[in-house]
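All protein chains but one are shown at their positions in the complex.
Our next item is chain A:
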Amino acid sequence: MKYQCRRRVDKEDEMTCLIKGCNFVLKNIPHEAFVYAKHADSEFRFQTTNPDIFPYLLVNIGSGVSIVKVESEDKFERIGGSSIGGGTFWGLGALLTKTKRFDELLQLASKGQHASVDMLVKDIYGGSYGYLGLTGDLIASSFGKSATADKDFSKEDMAKSLLHMISNDIGQLACLYAKLHNLSRVYFGGFFIRGHPVTMHTITYSINFFTKGEVQALFLRHEGYLGTIGAFLKGAEEDNPNQYSWGENYAGSSGLMSVSPDMNPMQRARSGTFPFDMLEMDRLERQLVNLPLLQDPSSYIPDTVDLTEDALAREYWLYCFEEALDGVVKRAVASQPDMPEAALRAEKFRQKYRHKLQTLRQQPFAYGSLTVRSLLDTREHCLNEFNFPDPYSKIKQRENDIALKYYQKAVKSLDELSWEEKQFALVRGVLAGNVFDWGAKAVSDVLESDPEFGFEEAKRQLEERPWLVDSYDQWLERLKGPPHKCALFFVDNSGVDIILGVMPFVRELLSRGTEVVLASNSGPALNDVTNGELQILTERIAAMDPVIEAGLREDRLLLVQSGSSSPCLDLSRLDKVLAMVVRERQTDLVIIEGMGRAIHTNYYAMLSCESLKMAVIKNSWLADRLGGKLFSVVFKYEVPAGKPNKDCGAFSPS
């Protein structure tokens, strides 16, 4: 009796954990949910994360089916279910086909023709039942032919018929419950679904049929982990979940590891799960929110190119990252000269990252959507994992020291120019500074071979106007108008970039009477300047420059962390404090600098205030693709439609 009670409680916890896990992944993991479309260009269509996830229906297909309505973080209810589930497919399938394993059954099903076993509408009518709009190919009676036809049926055909029968049945029930409770979001999970395109396809088909497209069948990338995540979170319950956020570590996903049931069926465990499944999440001690200035947060997608859709780009970038791997390993080892085992760890890092790149080459969907950002972030994660948290720290320090020496001289030469010359020189300064980037292969080669590669040299390398994307004239016109209230500047690299490029530009903004918020990474990524480093740098500059000093003192120059540790930028996951400052200061200009933040991501981001995206293309393939050449310049100044310049200062906090 006691034993029974105990087990019951455990099982109850199981459902709680499942729902908790589901809520968690839907809220925190970008591109967690996806729609399956077998014949579309891209098999998986990922849904953008939306903090507003409730209410939804979770259809968990284990051996039976549970249909759970989830209304809030703590409120859920099992509103129904069915005994015809994965166990029925497996049990009945094993009886019919003498095939023992679930995966083998699915494999059989994927090869079969159900029409030889099922009685179709056309078998009864000789055609369609036009009166009711039932097409001839519709199944009128599952297994209907096996009652009358005097013949043997193939294992494949029976397995296929069974799969259709069960998927359709579950789809129909799910629709009936969705209709009854007026829910349009229906997520499917459980071992019947887990990573099996055949079942995802039949379920999707069934849902479309029964709801005439009104309800979409949604699947989850990390579906197999929901219970575990939930249990973990339950353990950490005393923490307030609103105090922090989570970042995915791109380790893998249960929903998409294998795209075909034919792929390595022997590698899978009996239960149909994968031995190499993995989900790594990093708890970020911050709460991450949308940039309040996004024009439409629900449609915002940070990444410019979806590499799962663009095969050519995918091939290039995977190649590019693999090529750069030796250099990254070398620098990682060099960053820890006092640690003898660093070489070994670096080697492990190399293996892990290379393995991921190889997996991605074969299964682009392995980690959800594939973008340059996810490739960069994955590399950072792997470096961290093998205890190389900041391989560039020494390089950054050295370069900052060198650049600081030139700061006063640079400012002085700028101040000697006429107003118009100065504005242009400032922009060129930011652009030239941005050439100094260890993250870009073309540049890191030059930097490594020629440490004296100077600021002036960089300016000479820059493309002459007109630039590849050139709205400088509009920007200059704007500067002749009233000053901005407050500018938010997402900065990029350490060294020359931040000190000789960005700071003089900031200084000019401050002089015009514009407040400036410098947003920098919370944690290290490549040679990007971190918030901690920027604090020190700014203090040192303030000691030489009364304008910067006054800005800091009068609280008109703020240094705020972005919440990110990525060379790219996701404007929907920013530190809550930053969002607050942006709102309080009535920010009316957003400046985004660098390839990672303004090209790979946010190139198409629409903001509700003026924005300036500046970057130098330091990759010849990308330059070629954009119709430019190496060191082409992107200078993209945008004013949102219907917002006259003069009103910009009147942006009201919401």
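Some notes on this structure:
The rule we apply is simple: contacts are C-beta pairs under 8 Å (C-beta built on N, C-alpha and C of every residue); 3 or more make two chains touch, one makes a residue touch a chain; residues count from 1.
Here is the rule we use: contacts and distances are computed from a predicted model.
Considering only "pantothenate kinase", "AP complex subunit sigma", "Ribosomal RNA-processing protein 42" or "DNA 5'-3' helicase", the record for the omitted chain gives "pantothenate kinase", by its UniProt protein name.
The residue touching the chain not shown here, chosen from A:W90, A:F505 or A:Y603, is A:W90.
Considering the full assembly, A:L180 is the residue among A:L180, A:A343, A:L417 or A:M544 that touches the omitted chain.
Here the missing chain is touched by one residue of A:F34, A:Y56, A:Y187 or A:F210, and it is A:F210. Within chain A, the residues in touch with the undisplayed chain are 3-4, 7-8, 11-12, 15, 62-64, 78, 80, 82-88, 90-92, 94-96, 100, 117-119, 121, 123-127, 129-133, 139-148, 153, 158, 165, 168-169, 172-173, 176-177, 179-180, 210.
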